[in-house]
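For this depiction, one protein chain was excluded, whereas all remaining protein chains were kept in their positions.
After this line comes chain A, so read on.
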């Protein structure tokens, strides 16, 4: 791996990372000017991504309070310890943050996602500091607010007491209690920095200053973090053209947001191969909505357009259908409307291609949910994509109804989809169709990867029908293959890049809509 000395972002003003070993937390106001290898570049970023995605999925599973904190702590110490403030920790923290900042600045959706989960991570780390460390951090970050003197607290006792504290930290109770005013430390903060509290009248104001009890400080600092990161993301967006001129970094950055950090189902070399004859049954029983739709339409119309073939074909491959079976499967269906000759010429090659037997001989990995959801949506006559993302309410409702989902569950899933929680809706789909699954099998990856959905369903039925062994089946949630994938230069054939070389698959048709 070659070494790059390139600044990741912005002006080369920050050179003190290594000399600030006590720094446990940062507002990331200045980009690091650090030397890193391309390998580090990718590894660091993926480790951080893993943390942010874990935050998302913990929250999606409704996890709160101490349970949330414990789980997150575990994940953080596995991926990227941030407890000692050593030079190495700080370096990785800074670098990975700024890489992802660039990777996630391109669209409003990506920015919102990054902002939300970085803020959660920040809050978690801020809450973990003791009061001494917190004071130090605030001082370093220019958040050194005046402490209200004891005399002033006594003078304003009645007013301060009249402002209820609803603890807004996630996972805390929502009870009302009056501050034990004289024992509480208050900070004097310009009201413009406590707008949320001002708007909801949850703070006492005097002369343009908000009197914020220490318990509230966390929210204020997190709000500051949010707003400066939000600005930073827009700045990064503006700097994209410069970043993209670096041919080594550009592809890494461009694909980062689509990277899937869990098991990637690329080489399913498990013994459980599937019988083609079971596919119709399995589509109804064990496939996620996206694949179910593709399967049904293939059976109905005897064809699928490019993206549909790719999405479904790779899924089947990940599910354990070997190349010979795959060719047989597609041929049987397609030749109902075309000759074997046409099929062999136009389609068989591409199937061998994505099994790595033709062309660049690259073994393609099945699409994960992010790829499907963020990828090009289905156009007219196309059936790829994620129904939770790409179907309108009426169609989604119909689809779910036909899949036997009850009205109440349908409502909930539609609501989740509307709130852009497509993957959560998908998890819900799994739960309602696999009652009692949590106690039988591991559901890791459900809602993150169609193959994880399928594998979990298979394990569920195996377990239920008494065939199975231990809990979890062949799941291996900690396996991380993305980090060991080929170097960035060889990545161009990634089937997810919409107009990369993978377009040679199925040349018989036009390009999918953008």
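In the analysis below, a contact is a pair of C-beta atoms (placed from the backbone, for glycine too) under 8 Å apart; a residue touches a chain by one contact, two chains touch by 3 or more; residues count from 1.
Basically, contacts and distances are computed from a predicted model.
A.B. asks: So one subunit is absent here. Using its UniProt record, which name fits best from "Protein misato", "FAD-dependent oxidoreductase domain-containing protein 1", "Prenyltransferase alpha-alpha toroid domain-containing protein" or "DNA primase"?
C.D. replies: Of the names offered in "Protein misato", "FAD-dependent oxidoreductase domain-containing protein 1", "Prenyltransferase alpha-alpha toroid domain-containing protein" or "DNA primase", the one UniProt assigns to the missing chain is "DNA primase".
A.B. asks: Give the residue, chosen from A:70, A:84, A:144 or A:234, that touches the chain omitted from the document.
C.D. replies: The one listed residue touching the chain not shown is A:234.
A.B. asks: Kindly state which of the options A:162, A:281 or A:337 is in contact with the chain not pictured.
C.D. replies: Counting the whole complex, the residue in contact with the absent chain is A:162.
A.B. asks: Touching the absent chain in the whole complex: find that residue among A:122, A:204, A:383 or A:453.
C.D. replies: The single option touching the absent chain is A:204.
A.B. asks: When the complex is taken as a whole, what residues of chain A touch the one chain not shown?
C.D. replies: These residues of chain A touch the chain that is not shown: 10-11, 158-159, 161-164, 176, 178, 191-192, 195-196, 198-201, 204-209, 227, 230-231, 234-235, 238-239.
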